[in-house]
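Removed: one protein chain of the complex. Kept in place: all other protein chains.
First chain written, first letter: the chains are A and B, and each begins at residue 1.
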Amino acid sequence: MNFVLIFLITIFSLSLFFYGRSKTKSISVEKNIKLNALPKFYGYYLVLWCSIPSLVFLLIWTLFEPVIIKSIIIETAANQGAIFNDKNEANLIYEKIKAIYAGTYFGDIDTILKESALSYAKFINLFTNSKIVLIFGIVIASVIYSLKKIKNNNKARDDVEVILKGLLFASSLIAILTTLGIIFSLLFESIKFFSVINIFDYLFGTNWSPQRAFVRDASAITAEEYEELKDAFGFIPLIAGTSFIAFIAMLVAVPVGLFSGIYMAEYASLKVRRISKPIIEILAGIPTVVYGFFAALTVGPFFRQIGENLGLTVSSESALAAGLIMGIMIIPYVSSLSDDVINSVPQSLRDGSYAVGATKSETIKKVVIPAALPGIIGSVLLAVSRAIGETMIVVMAAGLAANLTINPLESTTTITTQIVMILVGDQEFDSPKTQSAFALGLTLFIATLVLNYIAQRAVKKYREKYD
Amino acid sequence: MNEIKIKSKNLNVYYGEKQALFDVNLDLNEKEVTALIGPSGCGKSTFIRCINRMNDVIDICKVSGNIEIDGVEINDKNLDVVSLRERVGMVFQKPNPFPKSIYDNISYGPKIHGKGETKSELDEIVENSLKKAALWEEVKDRLDEPGTGLSGGQQQRLCIARAISVNPEVILMDEPCSALDPIATAKIEELIDELKKTYTIVIVTHSMAQAVRVSQKTGFFHLGKLIEVGKTEKIFKNPDNKMTQDYITGRFG
Partner (left out) sequence: MTKEERLKKRHSAEKRFRFYGLASIFLALLFVLILVHNIFSKGSSAFMKTAINVEVFFDQELLEIKNGASDDEILEADFFDITIESLIKVYPAKNVEEEDALIELFTTDAEIEIKRAFLENNNLIGKKINLEITASDDIDQLHKGNYPRDIPEDRRRISDFQLVIYDNLVENQKIVKNFNNYFFKNGDSRDPELAGIGGALIGSFYSIIICLLLAFPVAVLASIYLEEFAPKNKITDFIEININNLAAVPSIVYGLLALQILLATIQLPRSTPLVAGITLALMTLPRIIIPCRASLKAVPPSIREGALAVGASKFQSVFHHVVPLALPGTLSGTIIGLAQALGETAPLILIGMVAFVVDIPSTPIDPSSSLPVQVYLWSESAERGFVEKTSATIMMLLSFLIVMNFLAVYLRQKFEKRWN
């Protein structure tokens, strides 16, 4: 249906373009007046007026129609005597009703379901009809309005540009909308979560095992049940595991990345640089799921084998393997950023150092790096933020159980791993377990935001210093 | 006349395809100020950058010919540029203090060369260098503050102090006053007069008045060639070459 409508609107708009163009031409000839813009702008003007309001309306309608119909149907079903205890059951019934309407339901149909399916069909019809009528109304109204404007020989070019500028502005607003969407979706569930679990129990609890959290009725939790629950959602082991793996990653990425960056900026000839830089950047272009596969199937078992030979117990999902591979993934972020930063240290400082007889490495260590330090720290922070937000490597190569450990040979888990584990497969609605994933997401979002903010400020300040 | 300190023979310099210096033969005397003048891009900076091999930093730069300091060839691949630069200091066109404290700016050189093993020895070197650069009185109370916070003239004197700190024999100055105001310039010129008692100084300058004021000997470069060299008085009063005459009277430049 929507496609047909979009098609009709498009066709109609296009024909209006030709109409508007020739109409204004003929008006100018008949009445012998000078047009305020080229005829084609009158065409554009009509097209924009005809298409934008109706398409925007169609989009909004399509987004909200299912939500509204669903709430109406569930309510009518309830009025007819359907019984459901929570949102899950309500959803199930709604899905059944939809399936009956589509003719793909093969279970028993009782009268309540039958009635509801009939009213569902009624509403779908009603909504579709009113949608078509409203859209035609909007198209006609806006066309009449714009035609009138054209007859009055408006400044079509300026008007078209104002509309287009609005369109450009709207496009750039999508960034804000996305941020709002993220904040809304994380907060919405997190607030529910924190209304059940005390935020301090979450932040300072030392035990994470959400699979234990079975709650019969989230709105009425007994004190006993809460004691159980409180122990299931302790954040400390997750932040410990996340930081630990990120730390191992940085132990790999910072020295290797920094030294490669220094070598490329200070020593490498143009030819070496031109070849090695893109090859190192390949590391950043490889999908993380590939690293995860490599870490889980090759590096993990390899470490365990070495451990066995040395008489050590190494988990095949060790923090070491995940951290090492994550570190390798991050090398190009550190190297290319520090390369840039070092390159922007003015040559005059190096000359000053050479002139008193310093060697190249002395100049780099004592003059260039101290001068570039804020920028380098910024790039390391960006890398840290990438490490704690990285998902696939840890999902595939780190453990699932939350251990509080600083032994890199044991397995630990991370924030991102837990989000995936909780949300993969079937989810229970309104259970603290599902909601906890959003609380974790919120925590992660805030952490990366803060890190990025500090990092970007450091880099920016540094840039201003030498620009 | 003092003894010859630096001697260049048939010096040619190329930047890639382009030749920047053509057969330069120039002798520089010990404990004397030699000024190099000439229009922009004439090769005078290139010449002094050969004396402490700063041109090594530029990949495409090739140097042929000889430069001797105290009779020792410095264009030798086996010669250690680090110890050469310890003996030949340099001050640049734009003041370039390190983004560190005033103290660290001066102590940097002695530290890397292993001069001043103890804190008190270093303190002494810093104080002496700053005194010689006539900056001590102005900064002695704020040695911990960043060198970049000083005024332009002070920064340039800081850079001179930095050059002095490793106790060189020669100081090269590449238009040291071009970024400074007249008062700061006057101070630096005074300083150069004082420094020539201890050091051999080569100064590149755009200002002929400055050359007259500070130097004993002057060389005139044009398009990569050394056109004329001689006592400063003679060059400015009675040059042999027509081109020198035209330049110092402002007919081109």
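Everything that follows uses one rule, which is that contacts are C-beta pairs under 8 Å (C-beta built on N, C-alpha and C of every residue); 3 or more make two chains touch, one makes a residue touch a chain.
Keep in mind it's a predicted model, so treat the numbers as computed, not measured.
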Partners of the unshown chain among those that are drawn: A, B
Options A:25, A:70, A:149 or A:463, residue touching the unrepresented chain: A:70
Per the touch definition above, residue among A:47, A:331, A:402 or A:458 touching the missing chain: A:331
Chain not shown, touching residues in chain B: 80, 82-83, 112-114
Absent chain, residues of chain A that touch it: 63-64, 66-67, 70, 157, 161, 164-165, 167-169, 171-176, 178-179, 181-182, 184-186, 188-189, 255-260, 262-264, 266-268, 276, 279-280, 282-283, 285-290, 292-294, 296-298, 328, 331-332, 335, 359-362, 364-365, 382, 385-386, 388-392, 395-396, 416, 419-420, 423-425, 437-438, 441, 444-445, 448-449, 452-453, 456
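We adopt the following convention: only the chains that are shown with their structure count from here on.
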Centre-of-Cα separation between chain B and chain A, whole angstrom: 58
Chain B-touching residues of chain A, taken from the complex the two chains share: 269-270, 346, 348-359, 362, 366-367, 370-371
Residue ranges of chain B in contact with chain A within the complex: 52, 54, 57, 59, 81-86, 89-92, 94, 96-100, 108-109, 112-113, 159, 162-163, 165-166
